[in-house]
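A single protein chain has been omitted from the complex, and every remaining protein chain is retained in its original position.
By written order: A and B. Residues from 1 in each chain.
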Amino acid sequence: MQQFFEILTKPDNLPIVFLLFSVIFFTWFAWTKAKKNDAQGYPVEATLDDKVQVWPYLVRVEFLATIAVMAVLVIWSITLDAPLEEPANRALTPNPSKAPWYFLGLQEMLVYFDPWIAGVVLPSLIIVGLMAIPYIDINPKGNGYYTFKERKFAVLVFSFGFLILWCLLIFIGTFLRGPGWNFFMPGEKWDPHFVAVLTNVDFSEMWPFNIATRMPDGSLNPAAFIFGAVCVFGFYSLGPLYWLRKRNTDFMKKLGLVRYAIVSFLFLTMMGLLVKILLRLIPTFLGMNPVKYVWVTPWFNV
Amino acid sequence: MLEAFKKTEVYKSIFRHSYQDTQRNRALQIVDNVFLHLHPVRVPRHATNIGYTWGMGGITFLLFLVLTITGIILMFYYRPTAQYAYEDMKYLMNDVPFGPLIRNMHRWAAHAMVLTVMLHMFRVFLTGSYKPPRQFNWVVGVILLVLTLLLSFSGYLLPWDQLAIWAVTVGTNMARATPLLGHEGPFGPELGMMPDNDVRFVLLGGTEVGPPTLLRFYVGHCIFLPIIAAIFMAVHFWRVRKDGGISGPETPKKT
Partner (left out) sequence: MADQVAKEAAAPQALTPTAPAAPTAGAPRPSGTQISPVPLPRKAKQDRPPEEDPGIWRMNRRNVLSVAGWLGFFGFIVTSTIGALRFMFPRVLFEQPPKFKAGFPSDFVVGEVSEKFKEEKRVWIVREKGGFYALISICTHLGCTPRWLGSDNKFKCPCHGSGFYRTGINFEGPAPRPLERALITFTDDGQIEIDRSIKFIYEKGDWTKPGAFLPFQG
């Protein structure tokens, strides 16, 4: 437990503690505001629409905020020194070695995916997906005030992505990943000699499929290749299937096929992360070997 | 004395209006000031409410200014070569008056800025402020988020200690796996990508994190990325005004 507090109070980890508290606070805060707006049927902000002069009313707030931020920053800088470790040495990899804290969510993804997905495709999709949000969210409601009732899907998906897939993974990557990138519960000692038995199997090799990924001579088993392709494409075909069922509803007509395709692709990819993580975790809890790949091809693995 | 000064031509040429508390002077205070005229003269009351805005965008800008100033100060003592970088850091931390304070402020403000940028995005999403007519400004905001992360990441290497070199090694090694453009990515080798001609090589200036990487990251961190970020920030703030100021409910529904 003592070690956990040591890690928690390492100067470089302080931002994540801040992150944790501020994100929880602001989520709760926005939630209460949204609840209030939804309950009374009109946004609180609408009652505050009379104009006030920027000088002094807004400038005053900005000035106070500046003073507060500077005070915190100066105190923080006086009390805690930024870390400076040993000189760079390329032959000696520290254990564990971690990316900057804001990339730890992505580094955590590296446990579950090959680098080309976790390190390149996922970040690009996050950026492109974020940029696409204003153009795929055609719901005109909820513009300029807190609400949940009027845009449940949007708020839920974004909060899931931000709170779980981004912030929670940063937290796990910082505090619960120890030497060898092994998972340690809070309070467990970070034992550098701890060896986790991680014999990987591929999804096709699991019960009840039992299709070996590789032939005895090391070449790829075509059956496993096809099985993997069916799994991946089957997962993504959930999008078109849902479209076929709902395409005649007013909402879908307004959304249009292009927007729908983008939304469903991004959404399924997001859920795919979860699926892959669960494929790794559930067998571990059941005492089986965790899944490494769903689809193995000669060029890339998923 | 002060009153006499207020009557001089010098004073009048600087301030151009009196400080009597009138509506007109309040407006002029904003309009006549190059720094404040970023603001409109009047805003809806809810825009001054921290409960609505969380103030995160403004704090991010403040932290950017802090980072610019402390960063320029640090440049006086830092040489971006593998030979000197670490020594300069030690020198800065041990022998330069207020050196640790400036460096700490630079680092903590950088962390805080990443945090506030994320919270700002969260708030803007929750209030639906990316909806028409502000769609494009959200896109600019996403670009600024990426630039913030890149700025922070490129700064991570500069101390040239173990933490720096391995964080950057792990970070940039992902570029090896870029599809098509990396020498270990899907279809990369098929297109003739090698460790010395792929996308990671551009970042590192070599096949591994070494002295050329330090220089590249330094130039990117101190000149290239801040200028790009400043340009996008200008667009971001300008668009906030042009898209109708801070977001708010469309039609006031008073009961």
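Just so it is clear, contacts are C-beta pairs under 8 Å (C-beta built on N, C-alpha and C of every residue); 3 or more make two chains touch, one makes a residue touch a chain.
Note that the structure is predicted; figures quoted are calculated from it, not measured.
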Candidates A:E45, A:D114 or A:E205 - the one touching the absent chain: A:D114
Sole contact to the chain not displayed, among B:V10, B:V202 or B:A234: B:V202
Per the touch definition above, residue among A:P11, A:P87 or A:P179 touching the missing chain: A:P179
Touching residues on subunit A - with respect to the absent chain: 90-97, 107, 110-112, 114-115, 119, 179-182, 195-200, 301
Footprint left on subunit B by the chain that the document does not show: 166, 169-170, 173-174, 176, 184, 196-197, 201-202, 205-208, 210-212
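In this section, only the chains that are shown with their structure count from here on.
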Geometric centre distance via CA averages, subunit B-subunit A, whole Å: 23
Subunit B - residues contacting subunit A, complex: 23, 26-27, 29-30, 36, 39-52, 54-55, 58-59, 62-63, 66, 82, 86, 89-90, 93, 100-101, 103-109, 111-112, 114-115, 118-119, 121-123, 125-132, 134-136, 138-139, 142-143, 145-146, 149, 152-153, 156, 159-167, 169-171, 173-179, 182, 184-187, 190, 208-210, 247-255
Of subunit A, residues touching subunit B in the complex: 12, 14-15, 18-19, 22-23, 26, 29-30, 33-34, 41-59, 61-62, 65-66, 69-70, 73-74, 76-78, 80-90, 92-94, 97-103, 106-107, 110, 114-116, 118-121, 127, 130-131, 133-135, 137, 139-147, 151, 154-155, 158, 162, 166, 299-300
